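Each remark here refers to the structure printed beneath this line.
Every protein chain but one is kept in place in this view of the complex.
By written order: A, B and C. Residues from 1 in each chain.
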Amino acid sequence: MIQIVESKIEREEIVKSVSSSESGAIVTFDGTVRNHARGKQVTHLHYEAFPEMAAKELEKIRAEAMDRWPLNGMAIVHRIGRMEIDESSVFIAVSAAHRQDAFEACRFAIDTLKTTVPIWKKEHYQDGEVWIEGYGE
Amino acid sequence: MIQIVESKIEREEIVKSVSSSESGAIVTFDGTVRNHARGKQVTHLHYEAFPEMAAKELEKIRAEAMDRWPLNGMAIVHRIGRMEIDESSVFIAVSAAHRQDAFEACRFAIDTLKTTVPIWKKEHYQDGEVWIEGYGE
Amino acid sequence: MRFFASLKDLIGDSELEVQLEEKTSVRDVFHQLESRFPELKKYQPILLVAINLEYANLDAFVSPGDELSLFPPVSGG
Partner (left out) sequence: MRFFASLKDLIGDSELEVQLEEKTSVRDVFHQLESRFPELKKYQPILLVAINLEYANLDAFVSPGDELSLFPPVSGG
């Protein structure tokens, strides 16, 4: 499952999409909206995507991960549009026979996503808003 | 949340117990029952715990993780009793401001659990059953 | 051409039609655009380029009919 959605991310559904009787481990990463960033109070976020290309880049991440680690499944769902504090902007689920592979592939997926997938975050504060471009953390 | 339960593990509830507005990442590990092990078809599993000591050791893992990484929350729930293929035997959820910390702490928790927490798995096959004692993988 | 995030704000639109007579380097297209939008200059060192949904760089060539996209470093996740 590779999706770019505009509505709330349904975690349980995504986990189900990767689970299988051959799997001993499912590792998930859930990126949630923090109430502060860069020393400022964040009121909400807005994510914009280059949708066709983002979907393609997400597929590439999954293909590369499935190739590098013995996985049973990988799902990546990114939400775009307006998001409130505590809501999930991205959710990744990875299943594998062995946990080391699931951990490594999940981390690879989120690390790569943050540098290659054309999606941008705009942080909204009490007194304005800023496009975040590039990752420092 | 540290729990040893006899009923189905409720993942969403455990994730909620660690989520907070300060968190940017939630990493979870879900250990699920595989349909084969040691070259044999597994029909189901049975887990037994030394309950008072297992709860204490789980608390120690959480305390050490909260001490070593800047986390917002960690929950560990282990199920005991009979479990079918695909069901979860253990679920760990970790929240942190930054994903690296959440990944490392979650992996530390499951790796440590598998060597220190007094819980044992009995694998049931078509033709018998075996206590698994110690971890090879 | 397509633009995203702050580049879209700078251009004032998410799309722009550019007439090419033949194969042109992305760098040349960028410089033509820069003459209309001088603020683009500061993007040159960090700019990301895609041609037909695939990453490319300023030395790549675009032909008539190609879809060229310019955008800042990504920040999804």
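Details
To be clear about the criterion, a residue touches a chain if its C-beta (ideal position, glycine included) is under 8 Å from a C-beta of that chain, and two chains touch if they have at least 3 such contacts.
All values reported here derive from a predicted model rather than from experimental measurement.
Under the touch definition stated at the start, the shown chains contacted by the missing one in the entire complex are B.
Remark: the omitted chain is touched by one listed residue; of B:71, B:90 or B:106 this is B:90.
Annotation: of B:27, B:74 or B:117, B:117 touches the absent chain (contact as defined above). One chain of the complex is left out; on chain B, the residues touching it are 31, 47-50, 52-54, 56, 78, 89-90, 110, 113-122, 131-135.
Here is the rule we use: only the chains that are shown with their structure count from here on.
Chain B and chain C have CA centres that are 48 Å apart.
Note: centroid distance chain A to chain B, computed from Cα atoms, is 23 Å. Shown for chain A are the residues in touch with two or more other chains, namely 31, 110. For chain C, the set of residues that touch two or more other chains is empty.
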